[in-house]
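First, the structure itself, so that you have it in front of you.
The complex appears here without one of its protein chains, the remainder shown in place.
Here is chain A:
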Amino acid sequence: MRRRTLLGLTGAMLAVGSIAGWTLTRDGGQPVLLSARNGTDGKHYVVGYRLDGSQVFATPVAERCHDVYPHPYLPLAVFVGRRPSRESYLIDSRDGRLLQVLASPPHRHFYGHGVFHQDGEWFYTTENDTTDAGRGVLGVYRLEGRQLVRVGEHATHGIGPHQLLWMPDNETLVIANGGIRTEADSRAMMNLDAMEPSLVLLRRDGSLVSKEQLPERMNSVRHLAVAADGTIVSGQQYEGDAMDRVPLLAIKRPGQAFQHFPLGERQRQIMNQYTASLAIHDELRLLAVTAPRGNKLFIWDLDSTELRQEAHLPDCAGVAAVAEGFVVSSGQGRCRLFDCRSQRIASTPLQLPAGLWDNHLRIL
């Protein structure tokens, strides 16, 4: 919704003038779900489906992708390569046409997440500086015509950065520094004895606003959701002992410190030290979190922190807010729509292909 603010529209009109040939209209009516997905043939795809199950596109790509981020007003989206990929893909979100294979520069690889700036000109990714394994880098790319060009980088002020999102001012980034060092072409964790996870707020020019940590050093801060009022929620993956009692969700409300979200002991245990994706529904003030190891989708009231839903969904993966509530995907079963508009949350299976959906989805 924030993409349709007045500022965004002003930016849109300016940009449309500069990029001839693009139209502002989106595929009418039905929301389109964007996600990375594997085919039953074992190949990697980037796909778009309307929620009624009709396919918009399915484009094969060389590397498995992780998150996707649409352009604020042009029919473009970047599917970001899953770590330690050196490729991301700029596609036309109307037909899936591959417009650019975006290569990371030497000694850098992607971590699976990236975001367009609301003016549509800039794209930012989290990257690994493999000359200093795990040093977090914010890659800065500029959209020139139909190509992204890397123009610079900033430090993320942390190790092993993962998801990044905009704060409501659309100028400040919140970055989850997972705290784990990995080398080029590797997913092996090098520093479990000396992890340094952190939550960083960073201006677009690379200047640090704040850096905060949770008490547990092995609690890797990985995924994020940001509410319209600036409330940040993070989902952790704990790398310590399976028996350790560590909360896996944290929250930073406006003007407050980064701290644990009050998580019920039952939910904590079910998560099995692992959370995947987060989404916030701004109108309903709800927080949804997928826990693929626990095979559960959880929904909380963001303000009262009351648990609203605990639904069984094997290997649940991506989650995003839609008007009715949330759409959730799964690596193994059918995608579901959770209608949260009344006190009793109801789930409906969607007629999209079942299973093999990757960790994140976005609704266009």
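Points worth noting:
Everything that follows uses one rule, which is that a residue touches a chain if its C-beta (ideal position, glycine included) is under 8 Å from a C-beta of that chain, and two chains touch if they have at least 3 such contacts; residues count from 1.
To be clear about the criterion, contacts and distances are computed from a predicted model.
Not every chain of the complex appears here, and the one that does not is recorded in UniProt as "Imelysin", selected from "CU044_5270 family protein", "Small RNA 2'-O-methyltransferase", "Transglutaminase" or "Imelysin". Of the listed positions A:G48, A:G96, A:G112 or A:G325, the one in contact with the omitted chain in the full complex is A:G112. Annotation: of A:K43, A:R97 or A:R187, A:R187 touches the absent chain (contact as defined above).
Among A:A103, A:L192, A:I270 or A:V322, the one in contact with the hidden chain is A:I270. Checked against the hidden chain, the listed residues A:H162, A:K252 or A:R308 yield one contact partner: A:H162. Although one chain is hidden here, its contacts on chain A can still be listed: residues 38, 40, 66, 82-83, 112, 162, 187, 222, 237, 243, 266, 269-270, 274, 276, 290, 292-296, 311-312, 314-317, 331-334, 336, 347, 349, 354-359.
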